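Left out: one protein chain. Kept in place: all the others.
Moving on to chain A:
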Amino acid sequence: MDPIIEVKGLKKDFKQFEAVKEVDFSVEQGEIFGFLGPNGAGKSTTINMLSTMLKPTGGEARINGFDIVKSRNDVRNSIGIIFQETTLDDKLTANENLMLHCKFYGVDPSIREERIREVLHIVDLADKRKQIVETFSGGMKRRLEIARGLLHYPKVLFLDEPTVGLDPQTRSHIWEYILKLKEKAGITIFLTTHYMDEAEICDRIAVMDHGELIALDTPYELKNKVGGDVVEISTSDNEAAQAKIEQNYERNVKNKDNRLTFHVTKGDEFLVQFVREFEVPLHSVNLRRPTLNDVFLHLTGREIREETASQKEIMKRNMKMSMRKGRR
């Protein structure tokens, strides 16, 4: 079968600035495909071009077999999209928002009712149907947007940072809904995110930086490229410990902020062994999966967050991380 999304040499310049530089990739039908990258990488610009909202400066792309420049209307009919910024009408009720969407997309009047019920059920908003959207929380609005994007049974659903600005619980809920969608009839999902842990559910991830794709692989492979899990320890004598690890385990160890960091494959098994046999007294041990930061560091040699992240987002990430630790 032909790929549902085919992109060749797609580029976008804003005056002199190259926001997206000739990217190539394709997405298979039924795949969850993730775009991962720091702020300003060009993720939204790519999505906006694919969804016909921005004219590419060069290259071409097809969605569902339709050219995104020459057959805009066919492309528009084939896709659903949740933009990075909300696009609901706050002054209308959930039902009115959905009803309008049905009309925009020519959903047959006889099945509108059924469709609206169906999508509201998927995102657990059935009881909020008659409420004015203004009164919704951020998470509810996002869910309603997802529901709306599904109303016309698109072949491809674009989600531009569907969980940004939401609390951890709401975020994991949103991902549940997205996974539910995957199980349902082969809808293809194209999403962007900042978060490696969120990208986990993707079948494949493209890492984008400065308008270029610097990696494209399954999450598993990407993390393997980093060199496995991340072990962070602090000891009574970090200098000695560092030397010992580099010698005994042949790892590249970083010593920063009183902490030693190194990568190992199969971190859980390694740690059991390591704690049992390590000679320098340990103060703390922490094992975590690689984050986007680690993958990014590995690919570009710089931290993804140092130039971009707002303080608030770092806090959110830390919160999320301690949540994940707590769950284990």
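To be clear about the criterion, a contact is a pair of C-beta atoms (placed from the backbone, for glycine too) under 8 Å apart; a residue touches a chain by one contact, two chains touch by 3 or more; residues count from 1.
One rule holds in what follows: contacts and distances are computed from a predicted model.
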Suppose you had to identify the omitted chain by its UniProt name; would it be "Transport permease protein", "Sulfite reductase", "Xanthine dehydrogenase family protein subunit M" or "Outer membrane lipoprotein-sorting protein"?
"Transport permease protein"
Which candidate, A:8, A:70 or A:103, sits in contact with the chain we can't see?
A:103
Using the definition of touch stated at the top, determine which of A:69, A:88 or A:271 touches the missing chain.
A:88
Chain A residues touching the chain left out here are 48, 51-55, 73, 76-77, 79, 81, 83, 85-92, 96, 100-101, 103-106, 148
